[in-house]
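Quick one: the structure is below, questions incoming.
What follows is part of the complex, with its chains left where they were.
Just so it is clear, A and B label the chains in written order, and each chain counts residues from 1 on its own.
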C-alpha cells in the first residue's frame, strides 16, 4: 500500500490551496451561500470534473484527486457544494443521457446538486415517500443543501421497477424544500439504485476529506492559541491538562487522515465498496466530534463566537457528520454484517 | 433514608405544575420548546408573571420577597418550571446581584435596589470577565479610582450576557492596584448602563445570535454610594455570588425537559420501518442519558440536602461539571435525531422540516459555552482536585 502523493497530485493540492487562500471569505453563521466566482475558479482548475470521464468534459482522474481538492477546501474553511456536485455528477455519469448536463457541470456552467433527503426521515439511500410514475414525481425533498442557487437538481424516486433517478432543471425551491408534485422531471436512463449508492460513496468520501482539512485547521488554530493565549500569568501551553488533550486531538486527526486517504484509494479501485465508506464515516464522525468539541473547549469563550473561525469549523464538521448518515447509522450498517467475515483485511 | 415525597411537598409540586402550565403564555413556552431565541419582552413577561405570584425570588430573605422554601421545594419549583418550558427569572437579578445586595448592601442600597431587582424594573447584567481575565478572573484590569464622591471607571468587560437589554451592570473593578494579591484590591460597583462613557458592543455567536457583549468604560463616573459593601472586598462578594446557587447549578430540570422532548422528536422521525425511537442504538443512547441524568439529579438532591446556609460548597463543582456535560450530551443527541434535517439552518417556518430540527445544530453549537462559562470544566476539576481531594499540585 502506498500513501504518498504523486507529483501531479501534489501540484493539484498546491493549486487548490492557492485558490482557497485567494478565494477565502470570512465565514458567517448559518448556511453558506453559493459563491459563483469561487465555483468558476474551481471549474477552471478542473476540480469539478476530476473523477468523471474525459468524454463528458471531466478529467478522468480518481477519487484520490477529489479527496485532495476537498481537503484543501476544508483546510481553508471554505464551505461549498463540492461534495454535492460530486454526487450529482456521479449520478449523471451513471446514465447514458446525463452527458450534456455533466459536461456543463464540469465546466462550471450549470450548478447541479442532489436532492436526496426527505423531511422527518432519517437518512436512507432508498426513497421512501418520493414516488415516480413515468416522468411524474410525487413527494417532497427537504432539506436540499445549497439548493437555492441550483440550476438543476438530481433526485431519486421509487417506481414499480425499483429506484430511478431524475433531473429537474430550474427547480423552484421554497427555502430548502422542493415539492416534486407538478414539476417537470427528466428520467436519467440507466441510473438506478446502484448508481445512487455509488454517487453517495463518492459524496461521502468528499465530505470526509473536507472534514479532514477542517480538523487539521481546527487543531492548528488550537495549538497556536495554546501557545499565545495567557491565563493566570502564563501561556495556556503550560497547563498540562490542555496539552495532553491537544495530543489526543492530534492522534484522532492522524488516524482520520490515514482512513480518508485509504478510502480514496479504495474507491479508486472499487467505487461500490460501501463497507469502507461506512467505516470511513464512523472514523471521521468520531474524530470530527472529538476535535470540533475540544477545539472550542480549549479556546474557551472565543471559540463560540462568529468572529473567530474555529466555531465555524466545528459547525461544518457537525453538518458533515449529519450528511449521508451519521456515525450511528453507519455503525448499524456495519453491525448488521459483522458476522459475515473474520477480520477487516486492508491489504488483501 | 426516605424516598417518598411528603404530602406537603406533593401538594407544592401540584401547585407549581398548575401555575407554570396555566399562567405563563403558551407562545413563550412554545418558543422554548423548539429552541427559538427569546426576545427581551419574552424574558421580561415570564419573569414578571412569576413576580406577580411571588415566585421570582424565592431564595431571597423573606422581607425582600423570599419564600424560605426547603432545598427540595426550590428543586421542585425549578423542575416544574423547566418541565413546562418556562424560562427562569433573570438569573442576574434573582440569583446573583439580589442575594449579594441583600447580604452585603447597606440598608439604603437594599431599599433602593431590591424591589426593582425582584420585579425586573431594573434589568441587571454581569461585568466580571475581561478579555485578559476569563477563567483567571483575579487578573482583571478595569479600574475604579476614587474621586470625591465618585469612582472613575475605565476598562473593558466582555461576555456580558444580554447586556444589550440591561439597565444596570454589577461590575468587579480594581480599586487597589497595589494590593498584595491580585484577588485583593477588587471592589464591586453597581453602574447605570446609561452613564456617559459606557459603550456596548454585541458579539455575534456561532449560532448567529447576539446574546453576549463587550462593555467599554471610558471615564465613567459612578456615585460612591453604588459601591457594594466595603471597598476591596469585591472578591468575597463574587465568591458568595458564584457559590450561592447549588440547587440550580446543574440545569437538571432543563436537561430533563430536553431529553423528554428528544424522545418525542425521535418518535416523529421515520427510520427503516419504524421511527428513530425504535432504533436499538438510538434507544440505548437515550436510555444511557436517562441514567446519566438520574445520577446527576439524585446528586443535586443529595448535595442540596447537605447544604449549610449558603456557604459555597466545593461539591457544587461536580454539579457544574457534570451538569454541563449531560446538557451538552442531550443537545448533541437532539442534532443526531434531526439528522440531515439539521444540515440547513434556515428555511421556511411552514416547510416540511420542523422548526425544532432546524434549530438543533445552532443550539448544540451555542451550548458548547456551557462547559466554558461560569468557571470552565477545567476550573471545576481544579476546584475538586484541590478543595475536595487535597491535591494541591
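Just so it is clear, a residue touches a chain if its C-beta (ideal position, glycine included) is under 8 Å from a C-beta of that chain, and two chains touch if they have at least 3 such contacts.
Since this is a predicted model, take the numbers as computed values, not measurements.
Colleague: Hey, what stoichiometry does the whole file give for these chains?
Modeller: Number of copies per chain kind in the whole complex: A x2, B x2.
Here is the rule we go by: only the chains that are shown with their structure count from here on.
Colleague: Any idea how many Å lie between the Cα centroids of chain A and chain B?
Modeller: One centre to the other, that is 37 Å.
Colleague: Can you name the residues of chain B that touch chain A in the complex?
Modeller: 129, 132, 134-136, 139, 158-159, 203-208, 268-272, 276, 279-282, 285, 328, 332, 335-336, 338-348, 351-354, 361-362, 364-366, 368-369, 371-373, 376-378, 381
Colleague: For chain A, which residues count as touching chain B in their complex?
Modeller: 28-31, 117, 119-124, 128, 140, 142-145, 174-177, 230-233, 239, 241-242, 289, 293, 296-297, 300-301, 303-307, 311-312, 314-315, 318-319, 322-324, 326, 328, 331-332
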